[in-house]
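One structure, pasted below without further comment.
Every protein chain of the complex appears in place save one, which is left out.
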Amino acid sequence: MLTIANKTFNSRLFTGTGKFSSAALMEDALLASGSELVTVALKRVDMNDPQDDILRHLQHAHINLLPNTSGVRTAKEAVFAAQLAREALQTNWLKLEIHPDPKYLMPDPVETLRATEELVKMGFVVLPYIHADPVLCKRLEEVGAAAVMPLGSPIGSNKGLKTIDFLEIIIEQSKVPVVVDAGIGSPSDAAKALEIGADAVLVNTAIAVAGQPVQMATAFKMAVEAGRIAYEARLAKPLNTAIASSPLTAFLDETSMAKFSL
Amino acid sequence: MLTIANKTFNSRLFTGTGKFSSAALMEDALLASGSELVTVALKRVDMNDPQDDILRHLQHAHINLLPNTSGVRTAKEAVFAAQLAREALQTNWLKLEIHPDPKYLMPDPVETLRATEELVKMGFVVLPYIHADPVLCKRLEEVGAAAVMPLGSPIGSNKGLKTIDFLEIIIEQSKVPVVVDAGIGSPSDAAKALEIGADAVLVNTAIAVAGQPVQMATAFKMAVEAGRIAYEARLAKPLNTAIASSPLTAFLDETSMAKFSL
Amino acid sequence: MLTIANKTFNSRLFTGTGKFSSAALMEDALLASGSELVTVALKRVDMNDPQDDILRHLQHAHINLLPNTSGVRTAKEAVFAAQLAREALQTNWLKLEIHPDPKYLMPDPVETLRATEELVKMGFVVLPYIHADPVLCKRLEEVGAAAVMPLGSPIGSNKGLKTIDFLEIIIEQSKVPVVVDAGIGSPSDAAKALEIGADAVLVNTAIAVAGQPVQMATAFKMAVEAGRIAYEARLAKPLNTAIASSPLTAFLDETSMAKFSL
Partner (left out) sequence: MLTIANKTFNSRLFTGTGKFSSAALMEDALLASGSELVTVALKRVDMNDPQDDILRHLQHAHINLLPNTSGVRTAKEAVFAAQLAREALQTNWLKLEIHPDPKYLMPDPVETLRATEELVKMGFVVLPYIHADPVLCKRLEEVGAAAVMPLGSPIGSNKGLKTIDFLEIIIEQSKVPVVVDAGIGSPSDAAKALEIGADAVLVNTAIAVAGQPVQMATAFKMAVEAGRIAYEARLAKPLNTAIASSPLTAFLDETSMAKFSL
């Protein structure tokens, strides 16, 4: 079972709320995913309306909200957004996203570290979204990040685990949970992340824009579970020489072949 | 539901019997996998002993045997081995493997085509194991192969879908089921094969040599199901520009920031 | 120096004549490439006209023509085309291409083997274009192919060495020169092929459709030479742990730091 900041999760699949064609479809997909941690952008929530449409669709006992700061460009903006989020959504959990770049939405390492340090002091449970940078991950851990969320590839690109060489180093070194976020484009990508030892993945785009989001959410749920089981059951390493599953045989001697002469 | 030669399968995970540390462990793993088609090398079966150990562990209603010709080097040897197998195991299904190369066990395209043609005429249901060669797959289909089994990477290498560019062409063009065989090293590899439209996968080494084969078999079962669901639910394509899951926001105006002055 | 069928080559870059915007540009690019073996499709040559435009631009002492059978679909057609080519171009060298598939132009392994065997008996120097199939390469060698030409990826796709795992096996096992043909999209791809031990590469599309074909031909020339030198000078293997180019130092003691107090 996965534990982050004293909260335990049965599901290692975290999800998001963007890009669904309707809030009802989003709800169905998130329920199918089994996800217990769902990130929501502050902007999408009408904080003055207790009946806000998105929030209403997320009111399930097993779903924990993870507000994110998508859209902020500096630590200062992030801290402000975090406070708004805590007040509005009544949770001190936060997915910290600081991305000054409007095209690729790559995260800012320096502002993210600064904001994490500040927000931890303010009592937030901070899960920072970052590049797959092993040293940055250690530094975030040192200032109190509850988990680290390195990217697999650019957000929404569906390109998969392009950073796998660095994710492996991060997983080897991290003392807090590692959640692979961004770029996971298919259930096989998600399974792979778990197989190499990631503690969880966060998936949004690949579910939301699939032909059938609810079924795709189910597929991700199963793939994540499969990946985790495989990690625990210990995969064998790739080899450079083939080893036959069925060993070569010498059973075909001339005598017996004669019997079935062709 | 997958159909090969008028037989339907609920499971798209085919398995093998090699390399398990015991026949009992093999049985447990194969049951966990849900596999309904299990390949067995002729040599491993003591054909004079109805109580042969391996066969005894495969006696389950949902398990169909798929004898293979592992070890043969020519079409002639393959045809002979097929006849032995049919007599011994009372099935006309056959996984045709002809690999003259003892190091990498790569299949022989010419002998395989020749043997397939002959064996089909003799009433066999032939599933040939071959290189991921799109033209060869079409020719095997033309001479009556019930399915084609292109390799992902060398047998037992656990290197995954190294031939994916060619598997995609094969899947696009094939009128018979495509079963990716050899090289699948992890559940994520298996899921990927199904996601791109393969009809099934055959996995042996990665299950048999895992730290815990039974759990690994479960992981493969789930991953294969996840991959198939994802294929049917239609994955989105990779993109070259990031698209935020949560769109950029303009909610942080100066006025509201003043309220939470830091 | 590379030797094929008793002919020696200074250049390991073979080229083609298709897709250039003019014959003059083709000539300039081929001269820049330093290529000594240039393949030409039979159809492109007007065999009744000794002043055929393409041929006229290939009349250089160091350029050997390599007629190819592009467009044929069977061994029979290939043998016929080979005879036409020998008569028209006065050479018994032949790049054998048999591809029944009009979309991906993948080669036919069985017809190619059959035609090779026949053509060798008829006195041709046969260089068959084939899938990167290690067993097929051995069989072509056994029937007398002067070299084997496995593909890197589909013709004209510029996708590079997608078959590298199999090319490595082919190179390890082959007793005739291995020429990587098709799919090489950049000088770095060409260099890589030579680095892993390929004897030569054949490049056409990537030069012909470049922004500046003559300069691109020069780049390929240099890259091929670089790759060969690297192969001979023996590259080190990839490692899984970093090893500093400059070892860690302990030169920063407190005393000396005091001197430059910051």
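For clarity, chains are labelled A, B and C in written order, and residue numbers in each chain start from 1.
Operating definition for what follows: contacts are C-beta pairs under 8 Å (C-beta built on N, C-alpha and C of every residue); 3 or more make two chains touch, one makes a residue touch a chain.
Please read these numbers as outputs of a predicted model, since none were measured by experiment.
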Touch partners, limited to displayed chains, of the chain removed from view: A, C
Which of C:Leu65, C:Leu127 or C:Met216 contacts the chain that the document leaves out: C:Met216
Contacting the left-out chain in the complete assembly, out of A:Met26, A:Leu113 or A:Ile171: A:Leu113
Which residue of C:Ser11, C:Ser35, C:Thr163 or C:Asn204 touches the chain not shown here: C:Asn204
Residues of chain A (touch criterion as defined above) contacting the omitted chain: 99-101, 104, 106-110, 113, 131, 133-136, 138-139, 153-154, 159, 162-163, 165-166, 169, 173
For chain C, residues in touch with the removed chain: 16-19, 39-44, 68, 70-72, 76-77, 79-81, 83-84, 97, 102-106, 154-160, 185-189, 191-192, 195, 204-206, 208-213, 215-216, 218-223, 225-227, 229-230, 232-252, 256-257, 260, 262
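In the analysis below, only the chains that are shown with their structure count from here on.
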Chain contact graph, described as a line, ring, star, complete graph or other shape: line
Most widely separated chain from chain C, with each centre as the mean of CA atoms: A
Gap in Å, rounded to a whole number, between the CA centres of chain B and chain A: 28
CA centroid of chain B to CA centroid of chain C, Å: 33
Chain A: positions in contact with at least two other chains: none
